[in-house]
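Data first, discussion second: the structure below is written as structure tokens.
The other protein chains are all here in position, but one chain of the complex has been omitted.
Order of writing sets the chain letters: A and B. Residues in each chain are counted from 1.
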Amino acid sequence: MLKQLILRNKKLFGIIVCIILLSLIPVFVQSPYYLDIIILIFINAILAMTFIMVLQTGLINLGTAAFWGLGAYSSAVLVMKMGLSFWICLPLSIVITAIIALCLGYILIGSGSTGFTFVLLSSVIGMLFSVTVGNIEYLGGYMGIPNIPPPDPIRFPFLPAIEFVSKVEFFYLALFLFAVVILVANILYSSWIGKAWMAIGLNSRLAASLGIDIFRYKLLAFVISSAIAGLAGSFYAHYQSFVLPDTYGMWTNVNIQIYAILGGIGFPVLGPIIGAAIMTSASEMMRMTTLIAPMVMGVFLILLILFLPGGLLSLLDYWTYIKQWMRNTSKWIISVVLAGSKRGKDDTSG
Amino acid sequence: MLIGQLIFDGMAMGLVFVILATGLVLITSVNKILFFAYGAFYTIGAYGVWYAMRLFDLPYFISLLLGILCSAALGVLSYLLIFRRLQFMERGFLATLIASMGLFKFLSQGGLLVFGTVPRSIPSVFEGNLNFMGINITSDKVAIIVIGVVITVILFLVYEKTAIGRSMRAVTISPEAAALQGVDINSIYMMTLGMGTGLAGIAGGILAPTYGINPLMGANILWTVMLMAMLGGMDSLLGAVVGGIVIGQLLSFGQYYIGGAIQIIIFLIIGVVLYFKPAGLLGRGIDIGI
Partner (left out) sequence: MKRYLIKGLLVITLISTILLVACATTPSDTTTTSGTSSSGPKELKIGILAWMGWPNGLDMVRGTELMAEMDNKNGGLSIGSDRYNVTIIKYDSNNDQSTAASAVNKLVFEDKVKFIITDGFFTSAVLPTTDKNNVILAGWAPDYDVALSPNYKYHFDACGFDGIQVALTGWFCKKYPEKANNIVFAFPDNQQGHANAKGNEEQLAVLGAKPTSVFYPASSQDLSALGTKVKTLNPAAFSAAGGGPVSDGLAIKAVFDAGYRGTFFANATQPAITLSQIITNEALEGFICGAFPVEFDPAQTEIAKEFKAAWIAKYEKWEGPEIISTGQYAGLRNALQKAGTLDVDKVSDVIFSGMEYEGPTGRGKMISRPDLGNSRTVDSILNIYVKQIKSGNPTVLDSISIEDGVVSFNKVYGASK
């Protein structure tokens, strides 16, 4: 019975096992520094996933950071100006982001835009965000909003209250949101909606002839991905306890896109996670080189994309070759060793 | 009088923008790359002129030529080393995005370390100014306008009348069809990237005597230039000219009447234009394979 259940839902159980394994991290990693990086990886992975979600339908969204910022700012304003709790702000900021994304997406996608126009229009949104927020006094202008309180403690009967005082609690909250996003993405991709998105991305004319309403599905992808970005933003605002308009500027969009593409576009869930993990930790490691760190990073990016243009996960495509190669080399090594030992024997005997 | 002054000042910066925008339009439309590293070439061109003038005591126009050569050569080099391999790939657009971002990081920090943190200036080439009906006309700005117009005209002649220009236009519309007609797309791609980065170098070089140069000048220029190219159409040289001049004027008048918030209004105008004309004012629309 259980075996059948597991076999039928392999992917789902895989995810659950992974989450359980991830939840053990704080037992081994106590340093807040590393926990912080892991939380950052979760957020970057979520953002990269939203980028890929829109990319599935053939749209390159250079405005992801704006919606991330929208989530962060709406949460910050709701907490600071209206005094609401984080647990109310989180869903509210998702709703706000989704509504704004719906309005904007209706205009952007509705104008019959081809792929390239959407790149430009979404990058206009990306550029607009930080300048606009910076000029609105109510939102703190360019100085941002400081001192955003951490989420209120979770209280359960018979259990000690969980207070957000250290990185460990934030880690679990981030992991929870991360798991939710992965599940939502998986459910979407394996349902009719995801199939329709993929069809549009592969050949939009063919998809239209099959009766798929392209406009509606593209809009759906845009709204859902923006709402997820808003969720990440709301968490990020409370985690960093500080929002700054420049954080959600244009270069962040470019970084998100790098995370998404480097992981591998063919893998809508695993790709962004790998990409975000590698890039975030790589940029941390390159701290050692201080002054030339951006240069090293640039060379790293160029080399990666030159030799693995399909992303890091495209290595999996070479799996059969790698296996073949490993078998051949191992054979060769064995033969060399055998020959050597034979000769050695010969030598000793002779 | 006031309006004349604003138009004149907007015109001078607008023509620098025109050169920058035409370069970006060439790269975007022919090579189909969103070239993030563009701003770095602008800085390199400006510093190339400065080094030629300071270290070798060359006259301005020869230094300008050297600056252009410097940035164009770097552009060609980057094509040969990086983009040649990515250009013909499936889903090449996304790969080139990352490669150009890496190139930007490398060049901009390298530039800061090589050029130093101190801003530089080049002595004015044309001294003197003229007061014409209350408009303060400095000869430096007149020189920018004249050089800008000359370069734009030359560019148009090359693009419209020569065999190279014809090939470029053919590659813009369809690289495969152009290749079938015997166009060597590889060399066209290389030449376009060189030309585009060279134009960025020219813009940096002609701007240097009037506005001074600093290592951060190219950091955010890309987004402004991209706006102009969007306004005119990412695949239309004429559109880039129109976009550059219009944004130059908008920035000039906006600085006077509104202040820093003018950027928001420019963004909104471009959003509206792109909504009604998705390919820009004069563009036809580019297809990219994603």
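The rule is simple: a residue touches a chain if its C-beta (ideal position, glycine included) is under 8 Å from a C-beta of that chain, and two chains touch if they have at least 3 such contacts.
Because the structure is a prediction, the values reported are computed rather than measured.
Novice: Of the residues B:N31, B:S78 or B:Q109, I need the one that contacts the missing chain.
Specialist: Once the missing chain is taken into account, the touching residue is B:Q109.
Novice: Among A:L102, A:A179, A:I214 or A:V299, which one is in touch with the chain left out?
Specialist: In the complete complex, the chain left out is touched by residue A:A179.
Novice: Tell me where the left-out chain touches chain B, residue by residue.
Specialist: Output for chain B: 2, 5-6, 9-10, 12-13, 16, 108-109, 112, 116-121, 124, 136, 138, 141, 207, 211-212, 214-217, 219-221, 224, 251-256, 259-263.
Novice: Can you list, in ascending order, the chain A residues touching the missing chain?
Specialist: 9, 12, 15-16, 19-20, 23-24, 26-27, 30-33, 35-37, 40, 131, 134-135, 141-144, 146-147, 154, 156, 159-160, 162, 165-169, 172, 175-176, 179-180, 183-184, 187, 190-192, 240-242, 244-247, 251-252, 283-284, 287, 290-291, 293-294
Just so we're on the same page, only the chains that are shown with their structure count from here on.
Novice: Under the stated contact criterion, what part of chain A meets chain B in this complex?
Specialist: Going by the criterion above, the answer is residues 55, 58-60, 107-108, 111-117, 119-121, 123-124, 127-128, 131-132, 135, 201, 250, 254, 257-258, 261-262, 265, 291-295, 297-302, 304-306, 309-310.
Novice: If you look only at chain B, which of its residues touch chain A in the complex?
Specialist: By the definition above, chain B touches chain A via 34, 36, 82, 85-86, 89, 91-95, 97-99, 101-110, 113, 223, 226-227, 230, 234, 260-261, 263-264, 267-268, 270-271, 274-276, 278-279, 285-288, 290.
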